[in-house]
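With one protein chain held back, the other chains of the complex are shown just where they sit.
Letters A, B, C, D, E, F and G mark the chains in the order given here, with residues in each chain numbered from 1 onward.
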């Protein structure tokens, strides 16, 4: 404790870093950032941008960078992204920013990328499932897992699915994202012996659209699947990472 | 007209038969029986037993026999069936009764079974889909179509489905019944070039059970399907028969 | 195989055409185009534009043109259409573009239009059902069927419906699109002996709007109907085409 | 007031009758009976039996008889009916009991039946709609209106509907009860110039069953209808009676 | 017939007027206008603008003016209104246009306004229910009924409701529009002896908003109400007009 | 601690009582009974009988009696009640059992009934709301509050409601239970200045029945209400008790 | 009365103030303002801006200021706020305006702020719950209660919740706002002995979003909670104020 406070006093530790160390979380203008989540939960806190102001998003990203060396942000609008970029330009000018659709990852220059000896396979039914799969992939990459991505293999043309079967079987855990009737996770899960996590995607129109038919079908699947909410690429990626972590740990 | 009334007078035509001839329908205690439906609609009227008393069901069956030579009854409870059987024992003692689960067909001894040069394929995903497929099959057989039935080929074990593919491709029109997530019609319809009618079945439990997930998935299918209501074997069978009739007529 | 590769080598076959020939589908930036769907399914793949970027739509259209000689695109926004048009201007300058509301068809100059000896009748309840009926009609025309279109004959003024009865009876298969309470397919299907496909349309307001009341009513119809999803003109047109194809084949 | 109390004292008025006179309602073990409803609302209070014990139902019926000369009870189970009958046997031995399915009307011997110079037409789509139409008819008859009942004229065989058109046009107000897709009120309301009240009936199965499709369709009807809740024959009959009363009053 | 055609020949009758006379409806670019609805249904056809193009709306209004002397349009957007106004400026320059929120009525200069000896009372719960009540009022005024409008008497301050009771009791028929929990029609209908038509209004937020709670409550009301769809001022006004017409006819 | 264990050793404290003292809860065959809830939460744990076996219910009741001197059980079926009674007959023969519909309270002979200086008013709309109000009342009485119960004052006959207004105003907190459209809490809450807790009751039939319309209406109420789940008399009674406790504490 | 009218005559009382005094409410262009609500209901009327025009909002605010000395407005859009501000600039230039997100309070210069000896604790699960909590806080402050606000203590990092437990226990009544799965009110209500009012917040995405999951969970909570509608900060604040008032009154 004394040591910690002396580090703050001599400037080698920022107040936020010390607070994170002592309390686990940091209280700022934009809320409490859970800096201890990685230790406690195995997955660091991500910043969910929807419903937050651009200032709140930028402030939380800075806190994340300061206390954990990286920040992962999901569901950013274009204007939130622009505000984040210009904020970091001055606040943390040497940070690296990666962006896949609405998902963004920022790393401090001295951040040591973790590495996980396990592969997460991510498959999509169609082109429109891409951004959801991107979000899932970002979480896995953030944690250091290997990601194997196979796109547009929906069951309307079943040979597209079957052609990729061997590759799907090689992953340690599979995320399968699909919209419309969401049959792909069911078909895949009947053919591989790894855990499959289904992600319904909000595509389609008419009755049971916005991913509801896909969710319904994955919950009622006659094969073995666990499911996350519609478009919840982040949750699927995190759950896959937790499984990959457990496998990687067992491999050591 | 005069001829008709004379036939009634001399007993060669019953009043109900004459009414059917003149008005198209017969008004009895249990309602108006649409005796002209076969001519007008291509499919004779069936008697939907749910919500009717056993007496009403039996009376309507008798009227159907009298005016069209056969009666098709759907969704009969056991007690409705028993009442029907004992009523016909005295009313039409030489009638033939066939029964598949809740579906019953009665024919008069002199009834001339129609014949249709076309095949309706009927596939089911699992054992519990059987009674719904039975109902569909009864309608097709009633109209004289050939029925090719393939059971328990759900996609959880995809080889069961693919093993039957050639047989499915040979039908002129396909009915595919499936409960739970209802993926079978989607997978089949992606692989055959005939019209496929999906029938959601009310199996499963939990969220979107009672066939709702299956209905949702068939409506949102990324392949081409038309759909009937949950458990509506009768409607699927009738629609398939209308298609089979058109094909058979074109073959002549 | 050798022949095919030689054709690629001498430029008489593009790599995409060869891939389509060998694998059945073509893998591009915007996904896998199912070039073999027509052979396998009886209906060529259409490009569903919703949720795709304008670039993805244009790229897929080009692939479709290259491998199947035509492209059918549905639910295009105005900006997707503009992008498509300007892309084709340079990529396939001699292509012909037809557009009905959100549905677009492009044909290569040397494309041989197929022809089908069967008529699809398409009826609508009101003016607002037009674009959905357009989408259905485009699919039928794409496949070479004859389309007979009868608009605005909703049952609020029943004489409008009955006046068109003879014409409706002449079609080989009927598509009936209706919004609000969706009673038109039920009334029509009670009066004709051809298969009727109901298409609920997302009109109306208040409880059960967006086509839900129409879908509910068509599924619960006391006549024989099969149904497609709300606004699913494409699916209705495709299913009608499959039926028309079977009838036309039987006629040969 | 004094007069009233003296009438109670000399036994020519019961305490309940006096309470009804003074307060408008009578407080008993089974609740407060609204004896003044007829004066205030134009329709006397009916006793809704569902969820009440047989004793409560019988007690309320006795109070209704005592203070208003008649009692109308709806949705009685068989056991509630038996309890009512045996209670009245001793409590009001000279009362007259009429029963249509779950609806029961009891009148005191000296009850003067009101009379209303107006006709309520009540049409049903099918046999299963009968009990709901019975409930509506009972209310109208209770108030003295003329009831013209036309059963089983659903639109699946449209000629059944059109054959009854002239008769439907003659009523002052129409109640049309229909289950399944509930199209009958829409078709009728497009052809008559009287107010039409639609009553959805809880028949059918599968998606949107239990009368929901019929309710949805009547609310979305492209003609002019007002609607009551599913199976609410009582409400439809009461509303029709209020309209008939207004017309009859204007006729005087 | 001959006379009619001669009138067309000599220009005293337009072709549209003759078509309306002969067929009951007029077929134009924008659909079939039901010119005979007033005679058949007691209420002339109104033009529902939602989902139609501005050109279609203007064309239908012109046909309505030409064949029935007036046009009633509902749910017009501002741009549809502007297009209508400028179209009529040149097409029917002497027409009179009245506008209440989204509802518009146009009358030809020689149009003879009908008159009905009956009063429709229209009450609202709050300020936001105004436009829906306007739509209802427009229909009643179009038919010549007297309208008595009482606004903002919701039950949160019950004295506002009770203060207007006598006035409400004087109407021949009542329309009561209310959003949120929609309790006003229930409270009013318990206190008056006229028919009450409830109109749920799409106000409020959160669970069961958009008028669903109000609709639910009116359907479940423990008093006697008939109901129309959410925001369906047009239907409520039409139904009230049909009742007012019947009462006025009886008064003659 | 030592003291406690000595009390167990000499038999003056049972092991369960000691466990309750040390851990706050007692682990038995039928689960963990939260003996410290009263201290922590201000309301003792009640035993929710639904979904538990009769043996589990009886065992939990005995534990509650042993550690807190009383047991409150809700939603008991008749057979669960009989099993409880016969179990207590031998296990705690001198206990007192009170029963209101599905709610049961058992007290040990030496139990000191608490007392609270505050009144909870409980009003119902109709006779069928009685059992839900009973459940709420039992909780309040268990905690020693005064309960003032006013039944059957639904708004269909508004004078019944207004007649009880003064009495309703005198309570410190009000629970208002109502089914069907659930308007009573809204009307009452507009007229009193105390907190009102609405309880939707699962009565009625048709659309939005089972209490859904009442819940919707209370959530959308234009007055100030807080709400509990449908039929949740226990929750309403508990919340009212917590409010009454706070008021009584402030009175001291 | 005479006195009142003389005050109007000599200008010491405005007509609106006199009307408020005599009738309880004031009738203006924008509706009836319930000036007596504070006396009758314990909470003054607030102006709900959604669905009203900017002019109506401003007019109602002026009436509120004139007759009750303050105005509270909720769910104001930016443009409604601007119109209000500029209207008050000229109409009531010396008024004080406070604004928290969509909630605004205006006070006249001579307004005497009430004071209440009780504390309302307001906790939120996350940053996005802020505006809803603001709305609740504004009502409590308007009534003079003390507000203790604790933000961003959602259960995903449970230590954040538990760290604030003592502070939460000190409030007289608690409002807990949470979106997504809405578990915070359940966890808090298990640990404090004060009444807890749960407010579901419309955050999240996918199935059961827009606050529905949070509402569902709070209604089904295994602890004791009462609930208000999704985002209904105003209702929660008002109910908490009524409880605080009762406690404060008992303290006097």
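The definition used in the following text is that a residue touches a chain if its C-beta (ideal position, glycine included) is under 8 Å from a C-beta of that chain, and two chains touch if they have at least 3 such contacts.
It should be emphasised that the depicted structure is a prediction, and the values quoted were computed from it without experimental measurement.
Chemist: Which shown chains does the hidden chain touch?
Modeler: A, B, F, G
Chemist: Looking at the whole complex, which of A:47, A:123, A:156 or A:228 touches the chain that is not displayed?
Modeler: A:228
Chemist: Please pick, from F:19, F:152 or F:231, the residue that touches the omitted chain in the full complex.
Modeler: The one listed residue touching the chain not shown is F:231.
Chemist: What chain A residues would touch the chain not displayed?
Modeler: 39-43, 172-173, 189-195, 197, 215, 219-220, 223-229, 232, 235-236, 238-239, 242-243, 245-248, 250-251
Chemist: Residue-wise, where is chain G in contact with the chain that is not depicted?
Modeler: 125-126, 154-158, 180-183, 186-187, 190-191, 204, 206-209, 212-223
Chemist: Tell me, which residues in chain B touch the chain that this view leaves out?
Modeler: 126-128, 151-153, 156-157, 159-160, 163, 203, 205-207
FYI, only the chains that are shown with their structure count from here on.
Chemist: If contact pairs are compared by residue number, which of B-C, A-G or A-B agrees with D-E in over half of them?
Modeler: Duplicate interface of D-E: B-C.
Chemist: In whole angstrom, what separates the CA-based centres of chain A and chain E?
Modeler: Centre separation, chain A to chain E: 54 Å.
Chemist: Where in chain G do residues touch at least two different other chains?
Modeler: Expected reply: 40, 215, 229, 232.
Chemist: Going by the touch rule stated at the top, which chains touch which?
Modeler: Those chain pairs satisfying the definition are A-B, A-C, A-G, B-C, B-D, C-D, C-E, D-E, D-F, E-F, E-G, F-G.
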